[in-house]
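Quick one: the structure is below, and I'll ask about it shortly.
Left out: one protein chain. Kept in place: all the others.
Each chain carries a letter (A and B) given by its place in the written order, and its residues are counted from 1.
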Amino acid sequence: MTAQLGDLASLVAGQLSGDSTIPISGAAVLAQAKAGEITLADSDPFLSQLGNTSASAAIVPRDAQTDALPCIAVENVHNAFATIVEHFRPRRKQGLAGVSPAATVDPSVNVQADVTIHPGATVGAGVSLGARCEIHSGAAIMAGTQLGEDVIVFPNAVLYEDTVVGSRVLIHASAVIGAFGFGYQIENGKHQRSPQLGFVQLGDDVEVGAGTTIDRGTYGPTVIGEGTKIDNQVMIGHNCQIGRHNIICSQVGVAGSASTGDYVILAGQAGVRDHVTLGDRVRVGAKSGVMNDVPADTTMIGSPAMKEREFFYQAVHQRRLPNMHKQLKSIQRFIDEMESS
Amino acid sequence: MTAQLGDLASLVAGQLSGDSTIPISGAAVLAQAKAGEITLADSDPFLSQLGNTSASAAIVPRDAQTDALPCIAVENVHNAFATIVEHFRPRRKQGLAGVSPAATVDPSVNVQADVTIHPGATVGAGVSLGARCEIHSGAAIMAGTQLGEDVIVFPNAVLYEDTVVGSRVLIHASAVIGAFGFGYQIENGKHQRSPQLGFVQLGDDVEVGAGTTIDRGTYGPTVIGEGTKIDNQVMIGHNCQIGRHNIICSQVGVAGSASTGDYVILAGQAGVRDHVTLGDRVRVGAKSGVMNDVPADTTMIGSPAMKEREFFYQAVHQRRLPNMHKQLKSIQRFIDEMESS
Partner (left out) sequence: MTAQLGDLASLVAGQLSGDSTIPISGAAVLAQAKAGEITLADSDPFLSQLGNTSASAAIVPRDAQTDALPCIAVENVHNAFATIVEHFRPRRKQGLAGVSPAATVDPSVNVQADVTIHPGATVGAGVSLGARCEIHSGAAIMAGTQLGEDVIVFPNAVLYEDTVVGSRVLIHASAVIGAFGFGYQIENGKHQRSPQLGFVQLGDDVEVGAGTTIDRGTYGPTVIGEGTKIDNQVMIGHNCQIGRHNIICSQVGVAGSASTGDYVILAGQAGVRDHVTLGDRVRVGAKSGVMNDVPADTTMIGSPAMKEREFFYQAVHQRRLPNMHKQLKSIQRFIDEMESS
């Protein structure tokens, strides 16, 4: 599928500079674009690379100054480029909505309009599926779970019993919502499991990454607040109360009964100790380990985590250590000489 | 479903103080309890919060001194509260035991009494399932695997060929038992896979968290000892020999051929190097990285991990560093003056 550059400019309502008849056969980012393809440059560092690309044209911001190659100038570079990528690689047409005969759906399930259930999915007793929900193959929606509208559950994700899910929630493949919490009391030398009577509650617009696990509460809900986005392979322990609009990056672990305010950011591989409370807009650096409560608007780094300023203060002194050692030796020599004289 | 407080007191054989006719509509923990609900307070810090809760009643220990609100005093607060939670949110009745026609079960499978196999599960050739085992939807029990009695395999967990599982074992959703070990030799610039002839053996009463992976041994078994509890997203490498009654928290990684004694505790996100041996009752702190063998009854912290005492000793000196730097500067100034005079 080839297009002329002028047609692409029209498609994105952009300002063309260059030959409108140039044939364009695909779209790719700068590092990968080949001759005949269109690329994008959204800011100066990338604009300055346009002279070296093999691409035949570029999408650039309206105010960009470049004559390295034919360009389409637009208000929002990423929106325009996405439109062009979709032109060359059109989104797959969704099959008709409906419940596959190869899915296993309990007769008691409450299915709203335009729900899609793919082959191999299982939906348990008393489940409720809001309008336009899509349950992919192999996903298991266990008994009593409630889904809002426009929820997508990708293949092989598992929602244990009585999970409560808001609207417009995405749950990626192999995520597990509502498994047992990790709590034991030792009795006669054996670990006895604590009660597992709670469930998980996901607010509206929550997204849960592939392979992420969120454990059920002991007696009540583990809560993920509305608008919070969770990356792949994150672990949220039992009874956690995660606030709204958090960003929780890949491989983060939040231990049981911890809680976060709104707009908290946890960077990759960070950990939060059990029962710790993080205030609104707290930011935790990658690989950091938070051991104590953190007040709002604080950035924490390190393991154990400390305030950003303190972390860098310590790091500076750390680097001075070898010089301090040398200086100390020379002073000692001086003093030894004084004493012996 | 509403109950009177007196009825709940009878249900848990507790000592009521307060009006027995108070209507109670639900049960929730202190942080979430609303008016009309009963909550729990198992120790002083929580007892002292009873004055501020909206809850209408509380379960408290027998010796608790509180008149903040109507109470039911019991020997074991958690057991009593669990009973009341189950009263308000009764456990779902399990469907009839049996093998679903929508499961794929090899004709050679040995199925003992009261086994349940849910729709979409697959059970391979030569598998043996002990009495009262439950295999949830989408779980794959591959050929030759042997399960003891009362084993529960949750949805979409995978047991590779020839896994050996004891009795009363729980395997949570998306756990993977028996995938290939990560061992390669380089030949002609390419990584060649080492033999993958072993399997995984889980002792009685082992619990395996959601998304956890335990790799098969090279020639023989990777072993998880009886009573050991493993949280979500833990990685146990090939040939590991994990002892009995260990507690292995979320996101821990134990590299190939490592071994642990009994009652070992590995806190969240800790790592153990390959071929390392940990003695009985060793405790490893969160995010710590153990690089060498550790004798019994030792607590290790840090990365690389050191003995707890040493870790805190170093941490103290670390915090002194900025002051040491100042002191060193002032001494240097003094000496410089001495020398110049």
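In the analysis below, contacts are C-beta pairs under 8 Å (C-beta built on N, C-alpha and C of every residue); 3 or more make two chains touch, one makes a residue touch a chain.
Predicted, not measured: the structure shown is a model, and the values here were computed from it.
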Among the options A:Gly51, A:Pro119 or A:Gly189, which residue touches the chain absent from this view?
-> A:Pro119
From the list B:Thr83, B:Gln146 or B:Thr213, which touches the chain that is not on show?
-> B:Thr213
Per the touch definition above, residue among B:Gly14, B:Gly120 or B:Gly243 touching the missing chain | B:Gly120
Which parts of chain B are in contact with the chain that was left out?
-> 104, 120, 122, 125, 138, 140, 142-144, 156, 158, 160-162, 174, 176, 179-180, 182, 184, 189-191, 193-195, 197, 211, 213, 215, 218-221, 233, 235, 237, 239, 241, 251, 253, 255, 269, 271, 273, 289, 303, 313-314, 317-318, 320-321, 324, 327-328, 331, 334-335
Where the unshown chain meets chain A, residue by residue | 27-29, 31-32, 40, 78, 81-82, 85-86, 89, 92, 100, 102, 118-120, 136-138, 154-156, 170, 172-174, 205, 207, 209-211, 227, 229, 231-233, 245, 247, 249-251, 268-269, 286-287, 303, 318-319, 321-322, 324-325, 328, 331-332, 335, 339
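Following the convention adopted for this analysis, only the chains that are shown with their structure count from here on.
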Give, as an integer number of Å, the spacing between the C-alpha centres of chain B and chain A.
-> 24
